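These notes are about the structure you will find just below.
Heads up, this is only part of the complex; the chains shown haven't been moved.
Read from first to last, the chains carry the letters A and B; within each, the first residue is number 1.
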């Protein structure tokens, strides 16, 4: 049945598969711009409103400085960590991103293969993926995956999707709570961007018949009115750990935990939702202080360098998730590009840890940053 | 008699009437620049001095950040509110602006029709309108209107004007208190800008005869020495609620209320009067804290996005007024443009409210902003 979900319009995504010499993510972004259709690049790159928050996600890193620590007895730092009993060789996972097909012809399957070939991480599979579970599994080759859900207003759809995600091995559910309506992304409006792909994971469970299983239909059935009850439902129904994603305030973090969340995902959706907001990193420390380690924190929105990973962890995150860097890598080099981008983050974080005198992720957590706000 | 007030010089305002696809107000500003005569655009766009305060009115919004609130049980937010017992479907009204004729051939009547066709708001009619009350009423079709007055040094003129404003249904008087002398607007000086229109609303009551009823004459009879007594006079004579417009300090807000003002209008006149001043938004919270809800607050100077409306209300405003956005819309599309700009603000505010987890205007008032000053 999945094969019946057709992509709706002609969209010509890149097809190259090659290793990348990643100098930094910003250069990857620039080359991605040259290989992607303009509206596709703008969809990936863009943020909401005047993109103040998008820019702020990057600039916020400079609100705190790392300090070199010397004579620290450090050598060959250990970047491995554990989150919800899942071992990671690098505290970096793939954020849930819809429609990898916009970046590359291999879609989510390409990303999955890149993750697997790198040696493994956690792949967050978006409910709005442009690949179906089977294709993603082909790439992922047994690696860890979490499943991200946009709640449907049809509870049966939610149940069916969760059932299938569990069946294909998802070990956690990520509830995206910050996107019950899309932010006003002006680039897309200017481009009159039309989402080029179907959403096979969700679409197959819509009851309306094949003709209505387009992305517009899926999207139109999204549930707007999210509350703690949705967290409770997901936790009870799935019996999996639930992350609430899009948390920007201590109160919401505590509310989510109170409702049964097993993890907090600090994110402003990459600046794509609510413009005029602080940089995501600016909200992290207060949230971490509020929840005091009750549950793990995943951080995203603005991670582009090893330095950023370090600062996020030193400010309370357990791991970080990367979104745009994955898509830029996928656009530039398919699965080999995704592998390269993980290798880049590994190499850069390792250097930062060595220079900062931190042998382990635990050491980063204890590192003191130079705080420009104090 | 009104028809005898002629426009003094040739000024070729745009005449197009069309719906606008408003991406944002800044783009509207850019297209307005292409359709307006240079001196007309500069008159509308420009601020006083080096336009520091003009720029600051926009930049000041970034002194506070909105924070997304999740799991907030929000759906289809209700943007309606009430000010002085007048119901608004959107907390946005038209600021009093002189000479809409500079923006469009339809003048204030065009703006009025746009407001009415949108579904209603409050139109603030400037004493220095380039249309007369009859023309404006043709557009406004019974919608709410307030009347803005520049006090004349001839008390009879003031009385006559107020009498007529009441007769045509004005339900409040706005005393502009920040413009007893014009700010030094360097663009106008450079352009040797000559005000192209008469001021029919006031001019008919000047005693000097038809030849002297030009805008220069009207302007020369403006009263410079405003005091609390003017507020008292207006309140007593008109028996209407009085807004004091141009308040930037807590003390002046309290002084105005003490003199009988029924509302405070926080504004720096769009940066057109006193340069080297803080952004208007920077002054709002202190004023709101000082008056503690005794009277409603209207806010203007810098509102360009739904995000701004949200921040203003969360900082103490009851409603906001828009000036330049209306004129840019009018220039680009006449009354249909004005309708489009109201629709833009409605759509954008609705998205912001949904994302911020605020179901009602009251919820916005209770929202906590991320404050970069603290």
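Keep this in mind: a contact is a pair of C-beta atoms (placed from the backbone, for glycine too) under 8 Å apart; a residue touches a chain by one contact, two chains touch by 3 or more.
Every value quoted in this text rests on a predicted model; they were computed, and no experiment measured them.
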Identical protein chains across the whole complex (2 displayed): 4
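Basically, only the chains that are shown with their structure count from here on.
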Superposition of subunit A upon subunit B: rotation angle, C-alpha, nearest 5 degrees: 90
Computed distance of Cα centres, subunit B from subunit A, in Å: 43
Interface residues, subunit B side, partner subunit A - complex: 23-24, 26, 61-62, 65-76, 305-308, 310-311, 347-348, 351-352, 354-356, 370, 372
Touch list for subunit A against partner subunit B, complex: 49-50, 52-53, 177-178, 180-184, 186, 189-190, 224-228, 230-231, 244, 246-249, 251-252, 255-256, 259, 268, 273-278, 282-283
